[in-house]
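Since the structure comes first, as structure tokens, the remarks are kept for the end.
Complex shown without one protein chain; remaining protein chains in place.
Entry: chain A
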Amino acid sequence: MAAVQGGPVDAVEEKDIKTEPSNDGCGSNSTNDGRAASASPGSGAPAAGAKPAAAAPEDQQTLLAVLQFLKKNKLTESVDILRREAGLPEDSLDLKGADSSAAGSGGDLGAADASSLLSRVTASSSAVVQAPTKAAGEDQPDVNVVLSAYSQQGDPKLYPVYYNGLKRFIESVLDCHRAELSQVFYPLFVHMYLELVYNNYESEAKAFFEKFRGDQECYYEDDLRILSSLSKREHMRGNETLLDFRTSKFVLRISRDSYQLLKRHLQERQNNQIWNIIQEHLYIDIFDGMPRSKSQIDAMSGSLAGEAKREANKAKVYYGLLKEPEIELPLDDEDEEAENEEGKPKKKKPKKDSVGSKSKKQDPNAPQQTRIPLPELKDSDKLDKIMYMKEATKRIRLGPENLPSICFYSFLNAYQGLTAVDFTDDSSLIAGGFADSTVRVWSVTPKKLRKVKSAADLNLIDKESDDVLERIMDEKTASELKILYGHSGPVYGISFSPDRNYLLSSSEDGTVRLWSLQTFTCLVGYKGHNYPVWDTHFSPHGYYFVSGGHDRVARLWATDHYQPLRIFSGHLADVTCTRFHPNSNYVATGSSDRTIRLWDVLNGSCVRIFTGHKGPIHALAFSPNGKFLASGATDSRVLLWDIGHGLMIGELKGHTDSIYSLRFSRDGEILASGSMDNTVRLWNATKAFDDLETDDFTAATGHVHLQDNSQELLLGTYMSKSTPVINLHFTRRNLLLAAGSYNP
């Protein structure tokens, strides 16, 4: 047994090292700390629905599993320390061990165990309230079981026969069930193949793969390619994709009727092999009602680990906007406006807050104002807010009849090195991240970029004078462009702070850097990811920011802490893009595992999992009212999601290459998408959101029925000349700015 486990154990270790490579000896210890701060991958979903009280037993489960692992590897010292810190009694481990051995042998019982599985599944689907605690208990895969799963095996020669038998059966069932049952093919195929590879049946595995590969849905092509390259047991060690497949259960949604059909068939045939796989590695989410159609299934599937469980999307999300702080608008006189633009502090007159008054009533869907602590507004922020409101009154109403003008900023001579772009909210600055590790900041207004004077010079300044803010700037350093050096790898993510004082950049070198736009120097390097950091984004209220990278976690930071406040773990592959919700209480992350997750900043739990994309997600955008999310991926589609109901509500097809940027207009009427196919496309967001009818049934079952109306929603396509669009931004007056580097 121990010999068999050698491989997988190492694999786990490698995963641990990934999060903390410097800690070789006690790697698992530190991982455990990380996990305690957030939900662990396997249990993230059920924990979302659970009250804090329910989370405690689940944490204990994790701890026990880790303890057991340590004990197995004779790391007694670590066991003691961990036990002491967690306050666990001595005997708890033994108890758990007995439990797990029972579960391990349970797999062999096959058909006999089927009813218990069924009852569990039924319980979790019908009684949602009860489910989390129960699922948390049983769902947490015992380390042993998971790792040794592939050691149980039947006759490898029979695998194709089994598979074929199931295939024939599914082809023979009624049409309405066929589509649903066909979902089983892909996970079954993968697990059978892996089992063959794991048990060193190389040629059989190859033959099996060749024979049935063609049956799989085309959107699994990328994973199959990875799978095809793997033919030896040794390969399985470091391969993350496979690790995910083994440690996380593939989630299927199947109607009760279809499930019964499948179960009966497998029991009749005594087909234990397939049944074992279904039990061990699949999570079947059974629902009552009509079986879903092929198109419904296709819309939701495609992610690395199947669809999201329904409970995963049940948690309440406060998607409403926070109340705007009340700022008295000064009178709209021309001269005052002129003065304001010069940046002088204004005496507030208690009048005329027409814009502010409308948001006085609290939105029932909004989180409490103090749900997460937000920084207080400074005077300069208030001034900016006033500017914003003034600009907002001049905003152009967009609509299908009134499309925005688009201004394209081309980066010339970038030699394909432009990797990220961001605009400030007031559109006065553009920053670009480059493959040569530099960050460049341009001013696009006549106002040039100036540094603050040196400390010695600052001493000479009269600090009482009115224009002290003007005097601290060094006129000699004025230029249109400032280059920030500091990273040692391509800069993949870039984000301005809302107050324009800071700039964040994330890089291949594993760090996120915070730059001051006053001194144009690096202030902090946030270390923690250790692997390339693909994206970073400032909270709309400043202070917090989120980053996500190759280590598959997203981290929440505060600018004044060098360690992350939250670690959002759960994605099964790289976190490719990160976005803050407009109310700063949630963070959305898109990943290479082709899912989008929404995380609660308050407790770090995952509150939404959206599946449906068929490629890595590279762009996310929240609608300005906070209700909807748009996502763009390499599958060149834009998908629209209703956050409150946790549903897919639209699919926008039209692009012909990866989508790298998405942006809603300031009032949310238009969605702009930019892509590698050198086009900017505008979509009618109002119509896309109005058309949907969220009746109770759809909301309850999560079955989407999308109509194919992309062409109606597409308002315009604008080509550029071989310039991929990598960022879009609506100015406060709704002019659309686009940016990309010209590739001759």
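Please note the rule applied: a residue touches a chain if its C-beta (ideal position, glycine included) is under 8 Å from a C-beta of that chain, and two chains touch if they have at least 3 such contacts; residues count from 1.
In this section, contacts and distances are computed from a predicted model.
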From "Transcription initiation factor TFIID subunit 6", "Protein BRICK1", "Septin-type G domain-containing protein" or "1-aminocyclopropane-1-carboxylate synthase", the hidden chain's UniProt protein name: "Transcription initiation factor TFIID subunit 6"
Residue of A:Tyr283, A:Trp534, A:Trp557 or A:Trp641 in touch with the missing chain, whole complex considered: A:Trp534
Among A:Phe69, A:Phe245, A:Phe287 or A:Phe411, residue touching the chain not depicted: A:Phe411
Touching the absent chain when the full complex is considered, from A:Thr576, A:Thr589 or A:Asn684: A:Thr576
Among A:Leu262, A:Leu374, A:Ile430 or A:Leu503, the residue in touch with the chain that has been omitted: A:Ile430
Touch with the omitted chain, as defined above, among A:Ile226, A:Leu458, A:Ala478 or A:Leu523: A:Ile226
Footprint left on chain A by the chain that the document does not show: 209-210, 213-214, 218, 221, 225-226, 228-232, 234-235, 239, 402-419, 427-428, 430, 432, 434-435, 440, 442, 444-447, 480-481, 489-490, 492, 508, 531-532, 534, 550, 574, 576, 592, 616, 618, 634, 658, 660, 676, 716-724, 726, 731, 733, 735, 742
